[in-house]
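One structure follows; several queries about it will come next.
Apart from one protein chain that is not included, each protein chain of the complex appears where it belongs.
Every chain is named by a letter (A and B) in the order it is written, and numbering of its residues begins at 1.
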Amino acid sequence: MIRVRSMLMTMAAPILAVALAVLITTVVLLAAGDPVGRVWGTIFSEPRPRNIVNIINSGSVLYLSALAAAVGFRMGLFNIGVDGQYRIAAFAAAYVAGQAWVPGILNIALAILTAMLVGAMWAGIAGLLKVTRGISEVISTIMLNAIATALVAWMLRSVAVPGSNNITTTPIPESSRVPGMALIPGAHNEIYGFVFLAVAAGLFYWVLLSRTRFGFNLRATGASESAAVASGIDTKKMILAAMLISGAVAGLVGMPLLFGDSYSYGVTFQPGLGFAGIAVALLGRNHPVGIAFGALLFAFLNEQANALQLQAGVSAEIVKVMQGITVLSVVIAYEVVRRANRAAEQRRVAAELARARAEATEVTG
Amino acid sequence: MRRSAKIMIAGMAASLVLAGCGTDDPDGPDTDPGTDPGTSEVKVGLAYDVGGRGDQSFNDAAAAGLDRAIADFGVDSTESSAIDGEPESAREERLIQLADAGFNPVIGVGFAYAGAVAKVAPQFPDTQFGLIDSTDAMGDNIANLVFPEHEGSFLVGAAAALKSETGKIGFIGGVNVPLIAKFEAGYAAGALAVNPDIEIESTYLTQPPDFSGFGDPAKGRTAAEGQFDAGADVVYHAAGGSGLGVFQAADTAGGLAIGVDSDQYHTVPSELQDVILTSMLKQVDVAVYDYIKSFIDGSPLSGEVVFGLEAGGVDYSTSGGLVDDIADQLDEFKRQIIAGEITVPDSM
Partner (left out) sequence: MSDETPVAVRLTGIGKRFPGVIANDDVNLTVHPGTVHAVVGENGAGKSTLMKILYGVQAPDSGTIEVEGNQVSFSSPADAIDVGIGMVFQHFQLADNFTVLENIVLGAEKLHGTGERARRRIRELASAYGFAINPDALVEHLGVGARQRVEILKVLYRGARIIILDEPTAVLVPQEVDELFDNLRELKAEGLTVIFISHKLDEVLKVADEITVIRRGTTVDTVVPADVTARDLATLMVGSELPSPATEVSTVTDQVLLEVSGVGLVDPHGGRDLLTDIRFTIHRGEVLGIAGVEGNGQSELVEVIMGIRHSPAGTIRLAGREISDESTTRRRETGIGYIPEDRHRHGLLLDSPLWENRILGHQTRPPCSRRGFIDRAGARADTERIVTSYDVRTPGIDTHARALSGGNQQKLIVGREMSGDPVLLIAAHPTRGVDVGAQAAIWDHIKTARRKGLAVLLISADLDELIGLSDRIAVMLRGALVGEVDPRTVTPTQLGSAMTGAEVPA
């Protein structure tokens, strides 16, 4: 009963937040003199089959990115560096896969392993700096993002296929591409085969965090570092481990795009996924299912916003405003719900104490 | 540069160069721009890169071409621009929506649309697709509208070397991508052709995928100040909106700067006009206009269409008169390039 009620309250928060975001965005639109009705009509219209495919595809990528951020969040680490980690990892994986040192599916496995290792390594630098030198991971990962940008740009130029304005790594051979799935009837485009990678990562995240001793230690460190230390957790080791896992998951972010769409890493490889992931993780409250909803919501908004300019003459960027407000209000809403839950719990405890006391007086009196 | 089959558009473009902007190539019009501005059945869809209309740069040039087509032919049009960090599928979706809604031709502004055009064009065989700055997507219904930026840059490089007193000049690229490297390569070749001992400082503002280098005047200013401090007295920028900062730095340092894409003498605030030696004209507006016109004329361009020196697709500008004294030398270089006597490298 109590659990159902607290679950309902948890659900209420994001729904309220989205409603609030719609309201505030409406005010923004009105202030700008934009056609409010047509904007919402466009965004909340029924997506076409090909749009559904796009939503699922970009949702899976956002999901991976948010998981990477969430691993850090669960222990109070702010890995801002998912962005740099996934780009450098995607580049490395694209290069390795493009070289086709091993055939077919082995090549895919090798590339994914490379991506996870490189992502973990890049995040691990920030972890090491924090553990050995006490440098805030926020600062170091931001720096590492910039370094990753420069490094990837430089390496890309060194290995790129010349002769085009869009330089890319050698395309992955046909035999090592991950075929899409034509699951949505009526859509020409296909769902990335690597959507399952996102699902697998979500399952892994859930088991790791809520079922393993490692996950308990990670959450305990996030909840109270001092209590974690007193309980025997080596928090330095945990920081390093969490950064490595976060980086490895970040390494996966680019994989659906690489093996299902672009088949190479080039200057037009989708940037900014790391930052979007942070927002989605906040939205999904670091919960594997919540994040899935958040990722799909963001992907839905992005996809639907594409038609805004054509349908309503409003820049698609308005949807970024809406996403920002959603995240902000969701954070506030969660806090409100958390306090309400806490107050309700205290009431229940007080009631329990009163009952116990009454029984005691009955017995003695 | 690819030497595949191409159509050289001569003259047609040159006539459209704005009167008053002045080029040294008044070949005379082959076509009459004063076609009836009445209504046309043609609906043009224009898909911009990030920044869209109003970026004071590349996208704006495309918009200018569309505006002229609207004025001249009365075409209907819709524009849509990319947003930062969007997935490849969003660019595809944009083209699909335009094509679906009956817009024809559909123009993708910038090489970032190559992948999307390659995917979408086959799905809409009856729609014509224009793709600026890229030959990566080829097809019967695709026109690749490209420019030999290195050749135009050669001319302004020569101008810079001729004007430099310190023997040191600068280049500022917005983002370190091959397209901008083309500008740099041509510029360097032009300068070295004039003065084999010249020193060239080169700076790129950002690295991909950070494309902010095309729209950050503060970054442009800082980089240019560095080059002027290091002794350069002429700086060429291929940095879009960041160029304003380059001009400001030149103004402060008492140096000269070279603009890009449009004749920037006419786009900068008047107090900065004095620092503009010349501009490397890359007539994206002309390409857009010509492409729309070819469609209206019933024979839409397709395949690789090079807007070259001869056609005025790339050129140097003379507004402000600072290059009047060296115009003869520059025109001689131009002639030699057109004649094939000089081959300008397109990468460093």
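Here, contacts are C-beta pairs under 8 Å (C-beta built on N, C-alpha and C of every residue); 3 or more make two chains touch, one makes a residue touch a chain.
Here the structure is a predicted model, which is why all the values come from computation and not from measurement.
Peer 1: Going by the touch rule at the top, give the shown chains the omitted chain contacts.
Peer 2: A
Peer 1: Consider the whole complex, including the chain that is not shown, and state which of A:134, A:162 or A:232 touches that chain.
Peer 2: A:232
Peer 1: Please give every residue of chain A in contact with the chain that is not shown.
Peer 2: 2-3, 210-217, 219-220, 223-224, 226-227, 229-234, 342-353, 356
As a convention for this text, only the chains that are shown with their structure count from here on.
Peer 1: Please compute the C-alpha centroid of chain A, do the same for chain B, then give the distance between them in whole Å.
Peer 2: That pair's centroid distance is 38 Å.
Peer 1: Which of the residues in chain A come into contact with chain B in the complex?
Peer 2: For this pair, the touching residues of chain A are 50-51, 54, 57-58, 61, 87, 149-150, 152-154, 156-157, 160, 162-167, 188-189, 257, 261-262, 267-273, 275-276, 302-303, 305-307, 309-310, 315-317, 320.
Peer 1: Inside the complex, what are the residues of chain B that reach chain A?
Peer 2: Listed in rising order, the residues of chain B that touch chain A are 2, 52, 78-81, 83-90, 92-94, 96-98, 101, 111-112, 114-115, 123, 133-136, 176-179, 206-210, 347.
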